[in-house]
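One chain of protein is taken out of this complex; the other chains stay put.
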Amino acid sequence: MATPILQISGLTMDFGGIRALNRLDLDVHAGEIVALIGPNGAGKTTFFNCLTGIYTPTAGEILLTPPGSARSVSLKGLKPNQVTEKGLARTFQNIRLFSQMTVLENVMIGRHCRTKAFILGAVFRNAATRREEREIVEMSYAILDKVGLAHLANEFARNLPYGAQRRLEIARALATEPFLLLLDEPAAGMNPQETQDLDRLIKEISTDGHSILLIEHDMKLVMSLSDRIFVMDYGKKIAQGKPAEIRSNPAVIKAYLGEDVDA
Amino acid sequence: MLGFKEIKNGLLVSLWFVFLTFPLMVVKVDPVERIVSWRWENSIYVAIGTFVIYCVVKIIMQHRTGNAAVEKEAEQEKESIIHRVLASPKQKYTLIALLLAVAIAFPQFSSSYQTNVMTTALMYVVLGLGLNIVVGMAGLLDLGYVAFYAVGAYTYALLNHHFDLGFWAVLPIGGGMAAIFGILLGFMIVTIFIVNRLQDSRLGRAWIALREDEIACQAMGIDKRRTKLVAFALGAFWAGIIGVVFAAKTTFINPASFTFLESAIILAIVVLGGMGSIVGVILGALILILLPEYLRALSEYRMLAFGAILVAMMVFRPRGLISNIRRTYHSDKKFHPPIQH
Partner (left out) sequence: MDYFIELFCGGLTRGAIYALIALGYTMVYGIIGLINFAHGEIYMIGAFTAFIVATVLSIYGFPLLAIVILAGFAAVIWSSAYGYTVEKIAYKPLRHAPRLSPLISAIGMSIFLQNYVLLAQTSNFLPFPELIPEFAFMEPIAHIVGSTDIVILITTAVIMLILTVVIKGTKVGKAMRATSQDRTMAMLVGINVNRIISATFIIGSALAAIGGLLIASHIGQINFYIGFLAGIKAFTAAVLGGIGSIPGAVLGGLVLGLTESFATGYVSSDYEDVFAFSLLVLILIFKPSGLLGKAETKKV
């Protein structure tokens, strides 16, 4: 079997005296959709923040291996922008769009780390800069079209309905050309119709060749999408496996429903 | 227009202000001669003044809530005119030619005092545009901006003093005021041009994203520290250049020209005009610099009025005079809304 594109071992994160993540192991292979589930406060978002450089983990190792490459890079201690440059992009649980910018500009920001123009380019607008700008616009439109927002490209991001804002977050992350996409509760606050559209969108993104790691509470969506599922509780991994295995795992049921149910 | 309740509140507010201003406005002591003078007439002025202002503000407020929708539409119309002019190259060059004509003509037809005032205003336009990069676009609070202005001025002054580097030195003597004015105007146009281009570039977008949400901005692969540094450096660049112009214009500088108040006024230009809007900054600079000049008619009440106007403008237009419009881009392809399932 090929090297996993993401390999995490012994990841630990302490906040003062509180251990938010406790020796966590997790891996994602190329082309997979992996879900990370667990009750509220289990440490899922903290896990994402450690991965993307927003927090620096206390201990453990995070290795990223681009698909088809033999060389792994450690993400530990990198800044968020460096992590994104390495090919790992994320969305946020509490939507963090650039609200004073247009929908298209939000996606164009995602192209930042894959383009080069700087002060002189901006001022003189030479041929290379103009070409680059054109490419940014076209590619951003194409991504917006994929998530079904191209017709709203020049609206302000803050004026979009909730579901569309979530899809815009995904579009923005896709613009950074990640091979691994981290989605933090992409279906939160969506109605059943929107969730169904999201299910289709995530499958499409996966077919396009992006691997996906997602945190989600909507079990129907998780079971429909995931190749494998990891379950966390109190900062620890309590189970992992295929959806069918997780569904019948007693430890998982206990974590979600409390002690007395399995009696 | 005003109900009984408003009138009653107005009277109460007047009474409060009479109390508030009592020790400072009514009593005046001469500690040396040991004389106390009671200026009771001031209390009456305060009472009447407060009541009138209260009523006017209330009426404006009522008017505004009634016309909010209409006003918003009119505003969009107005802004799109400005932006349309800047967007079309033909109109833009006409505008620039017009400005240049004014630049050449203005010093010929007006007194040197007027030219001097306008020169100062232009200097602040450029200073405002520079700080606009730091504060308006990148969203960083910079209260030490005037330091870079001072660096520019001192660099020029010291080089001039020790090495006689004096292209500019000749200018102020040989009726150079007009020349400085013209050069400044040209320089302002270049600055507008550059800032305008920066705004719609990869770098400009990164600044605005940084202002909107630092964490999301970093997660999108933007180097926070580098982007902030470039914003500070570029802003400082304009301040330095205007510092040189300032030193050449006044032919005399000392630290008293570069106080905190100076920084505060430049910051006020940016915020008052509307953060990140170029037209707004120009308008803000013209208002804040020309206002105290032309308020000289009010002589000693000038700065009092200036402070009050600053507060009033912020209270009535907290987002600045002109709100910023983001550029729209179009694709060669046509896109339609997805079919609803």
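Annotations
The chains carry the letters A and B, assigned in the order they are written, with residues numbered from 1 in each.
Definition applied: contacts are C-beta pairs under 8 Å (C-beta built on N, C-alpha and C of every residue); 3 or more make two chains touch, one makes a residue touch a chain.
Bear in mind that the values here come from a model prediction, so they are computed numbers and not experimental data.
Of B:I60, B:A233 or B:M303, it is B:M303 that touches the chain left out of the display. Screening B:L127, B:L272 or B:I287 against the full complex identifies B:L272 as the residue touching the chain left out.
Residue A:N49 is the one among A:N49, A:T65, A:N81 or A:T195 that touches the chain not shown.
For chain B, the residues in touch with the chain missing from this view are 16-17, 19-21, 23-25, 27-29, 31-32, 34-36, 42, 135, 141, 215, 260, 264, 267-268, 271-272, 275, 300-301, 303-304, 306-311, 314-315, 318-320.
In this text, only the chains that are shown with their structure count from here on.
If you average the Cα atoms of chain A and of chain B, the two centres end up 42 Å apart. Within the complex formed with chain B, the chain A residues making contact are 52-54, 79-81, 84-85, 89-90, 92, 96-102, 104-105, 108-115, 117-119, 121-123, 125, 129, 132-133, 136-138, 141, 144-145, 148, 150-151, 153-154, 156, 172-173, 176, 193, 196-197.
Those residues of chain B lying in contact with chain A across their complex are 194, 197-198, 201-206, 208-209, 211-213, 215-224, 230, 234, 324, 326-333, 335-338, 341.
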